[in-house]
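Removed: one protein chain of the complex. Kept in place: all other protein chains.
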Amino acid sequence: MRKIKYSEALGEATLLAMEENSRVFLMGEGIDDPKAVFGSTLSALKKFGPSRVMDTPLSENAVTGIGIGAAIEGNPCVMIHMRVEFLLYAMDQIVNHAAKWNYMFGGTMPVPIVIRCIVGRGWGQASQHSQSLHALFAHIPGLKVILPATPADAKGLLYSAIKDPNPVICIEHRWLYDKVGEVPEGRYEVPIGKANVLIPGKDVTCVAVSHQVHEALAARELLLKDGIELEVIDLRTVRPIDTATILNSVRKTGRLIIADTAIKTCGISAEISAMVTEQAFHSLKEAPVRIALPDAPTPCSPALEEVYYPKISDIVEAGRRLVTGSTGDAVQNVPRLVAFQGPF
Amino acid sequence: MRKIKYSEALGEATLLAMEENSRVFLMGEGIDDPKAVFGSTLSALKKFGPSRVMDTPLSENAVTGIGIGAAIEGNPCVMIHMRVEFLLYAMDQIVNHAAKWNYMFGGTMPVPIVIRCIVGRGWGQASQHSQSLHALFAHIPGLKVILPATPADAKGLLYSAIKDPNPVICIEHRWLYDKVGEVPEGRYEVPIGKANVLIPGKDVTCVAVSHQVHEALAARELLLKDGIELEVIDLRTVRPIDTATILNSVRKTGRLIIADTAIKTCGISAEISAMVTEQAFHSLKEAPVRIALPDAPTPCSPALEEVYYPKISDIVEAGRRLVTGSTGDAVQNVPRLVAFQGPF
Amino acid sequence: MANLKSDTLKSLYTKMLRIRRVEETIADEYPNKEMKCPVHLSIGQEAVPVGICEQLSTADRVYSTHRCHAHYLAKDGSVPKMIAELFGKVTGCCRGKGGSMHLVDHEKGMMGSSALVGGTIPLAVGSALSFSIEKKPLVSIAFFGDGGSEEGLFYESMNFAALKKLPVIFAIENNQYATYSHQKSRQATTDIYKRGDSFGIPSAQVDGNDVETVYHTAKEAIERGRKGQGPTVIEFQTYRWRDHVGPSTDIEVGYRTQAELDGWMEKCPIQRLETKLLAQGLLTPRERDEIEAKIKTEIAEAFAFARESRYPNPSEIYTDIYA
Partner (left out) sequence: MANLKSDTLKSLYTKMLRIRRVEETIADEYPNKEMKCPVHLSIGQEAVPVGICEQLSTADRVYSTHRCHAHYLAKDGSVPKMIAELFGKVTGCCRGKGGSMHLVDHEKGMMGSSALVGGTIPLAVGSALSFSIEKKPLVSIAFFGDGGSEEGLFYESMNFAALKKLPVIFAIENNQYATYSHQKSRQATTDIYKRGDSFGIPSAQVDGNDVETVYHTAKEAIERGRKGQGPTVIEFQTYRWRDHVGPSTDIEVGYRTQAELDGWMEKCPIQRLETKLLAQGLLTPRERDEIEAKIKTEIAEAFAFARESRYPNPSEIYTDIYA
């Protein structure tokens, strides 16, 4: 299959949905500028121009509400924010309005909006530009929340999201944008709410989210050297959660690692742990392990970033500990995933 | 000890803090009106007048930021919102600014603000006026989050919060306002971050939040009839969580119920369950049980409200199931906690 | 300002009266506790919604607030479905899920109302954006109060609507109060409409208790919208007679005076039109009584319908969370 970048895959999904439904449109700050949201709106812009790829003022709250209103009126909207933090200006519109409108009005008011946003990491972007806030949205019934981790999912999930009659938050990790992978051509849907068993393994289940999927895959290779097979599940969607796929796996392995890009406390990793414990307690050989961010804002200094983010070796050590009871020797030959370098 | 209402206890804490520090002030929409936030700002208003009990425009985002700015400048601010939902307009100021300011600036910028807000329930307040959103704040390092459940804690925790040099979110359940209880006179502090073992019990631990504390206490009485002793712990603070008190209890009982006022998925009940499983897995006789709201917005109709909210009997049944393996017969003589009646 | 036709005037009168009587009945029945939800009555403020909505088609849109009864009824919402909604019955316009603060009728163009002050302003602009994209000669109305005008959403929405020349009308019902706080204790300047000017939007301040003035001012704005000439801001001066929430009067609360209320009751929009119509012989006392009687029956039937309807099944908690 031909390979393309994650950013291009996002673009393909967008273009496809816009071609199929002439009422679909895009909105966001500077999304029609030459950088085109790291290339992801480029093809749409070329084909449909700024009338359907609409630049907006720096007014996240109203603009999100306007997108919601247009969506209710029958123009499915793809709203793009360059950082997930900017959504905090629009929390009222998202949580109190988009998530409630159809329910509150007895099913008469679907809201087909997709809100795309990017998670930053590295190059000293610091406390206000590096948060992973999907747990905030995962707590809210009425929303769907996806985090595509591969180019194929970027296309398939985003395409499904644009066609979905409900508000979908699509959270994209900045480090994924340049990842290259096989992506089906043409119409390609990945269902929202279905996790993906990327590689089976019999010893330990690792449910990973967003960029952590790639860390889990790398950890799998290292663990194989110790004779430990990690089953890597890409969670893909954090609301609704695909409990069946996770439970199937844990019932088999009896051991669970959850690798999240967000803060640990009250994160999605807590939910997965609690849900599995609730439903498969007697299958569990050991307590589930959460690999996530420490309870601190993101620091700027490269020296602190280095220790702030969990590492592939953390997953490896957790896997060893779950199987052998000990983290073992220092993990050797840990690959370095491509880091994003400034200036932005 | 003399008994007073929860609302009066809030008022006492406020007055005390304002008397001790002449720079403390209150802000909020209509907090100086004759209803005085259900009486809780009345004493402050009488003593200090509208210059220190300041009415504000309906501009939650800026007003919260202004409170933060005044707090940074050295005027500790108590900001009051009549519903926790209104905070969603101010999420950026709370999460991106208040929670980060001291950290980001290397410890030079403490933010002594308390943000009080009320959780609605009942009388058809519906989807936009009945949410319990403490998990959103509990996920954010840099914030502290308290939910006083008793008049004594209303005084002690709020007083501690106002003296705290950090941003504290204080979430008050509307049904607690008229509860009467013993409250120490004069200076009275309850430390933030300490859970409270309200009644010891050897069989099952129940960690309860806010109004659920009272449901847990009622459930305890009913469970005693079955010979089951529930240890009721009032969590009090959801960030930081008092893990030691919870773990001590679960290590003793081996069984855990978490009773929360919020949505279950990604709620604080998930965090408690995950944390306990992580740290006391081998003490657990059964999987922790979460009693919380279903994954749906709040409906208006009284017929739906009735089934939407978990009941005392749910805690009783969970307790029985954990101890005996069965929920047993229908629970008899369940008390009805006083429900709030309209019009507001 | 051309004179309105007598049919139009009678229609305006009937609609205002209908709103008044529906709300008065709600107030009377409220203590029976069959309507278990907060109610925010518009008694005294009927002219604004009626004067505007009289000129709209069902494809034109209205977005409203916590105080939404009058907007819903002016946009031809059904009375039985409204009362059933307040009763929490499955026959209500939201199947009992919304209650008094969330009236809706998609087919009539009543797009819903929010309990978050200011929350629907951008939604109305969203409808207007859709009309503009689809080149439909339709308009969208954002109703909100003086309090709502303090939310940043209003300014962000005005800028966007003016920038993209969208057919939206920002219809501000300035009743001077937000709950019990007077506008002067919340706003630096009380001429809200001037803030519209500063975005280059045609803006006006008019008597919101004179339904003919409302009609004429809205007419211009609607035409402007339909022609693709962009948004309009209209500040309507009006006054709420009852308590902020609940069925009663509230002078005893102490935030306003009886004299102030009396002054505004003299400017009752319905009485004003009735006096004029009677004086000019456009309405006879007998016709008036017939209208009253018809409304009375309609309301009685609506309450009977609400009472007889069943509550939603418990399983409805889980329906319509997603479309």
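Order as written gives the chain letters A, B and C; numbering starts at 1 within each chain.
Definition applied: a contact is a pair of C-beta atoms (placed from the backbone, for glycine too) under 8 Å apart; a residue touches a chain by one contact, two chains touch by 3 or more.
On a predicted model such as this, the values are computed, not experimentally measured, just so you know.
Within the full complex, the residue among C:155, C:215, C:236 or C:322 touching the omitted chain is C:155.
Among A:112, A:156, A:181 or A:299, only A:299 touches the chain that is left out of the view. Among B:61, B:130 or B:212, the one in contact with the hidden chain is B:61. Only one of the listed residues, B:5, B:83, B:97 or B:129, touches the absent chain: B:97.
Even with one chain removed from view, chain C keeps its contact list with that chain: residues 150-156, 158-159, 162-163, 186-189, 194-195, 197-201.
Within the complete assembly, residues 29-30, 33-35, 55-62, 85-86, 89, 123-129, 294-297, 299-304, 307-308, 341-344 of chain A touch the chain that is not shown. Residues of chain B in contact with the chain left out of this view: 23, 25, 51, 56-57, 59, 61-75, 92-93, 96-97, 101-112, 141-142, 144, 165-166.
Criterion: only the chains that are shown with their structure count from here on.
With centres computed as the average of Cα coordinates, no chain lies farther from chain A than C.
Legend note: the chain whose CA centroid lies nearest the centroid of all displayed protein CA atoms is B. Separating the CA-averaged centres of chain B and chain C is a span of 36 Å.
Distance from the chain A centre to the chain B centre is 31 Å, each centre being the mean of its Cα atoms.
Our note on geometry: chain A versus chain C, Cα centroid distance of 42 Å, whole angstroms. Residue positions of chain B touching 2 or more other chains, listed in rising order: 61, 85, 89, 126-128, 295-297, 299-300. Chain C has residues 92, 94, 96-98, 102, 114, 116, 152, 321 in contact with two or more other chains.
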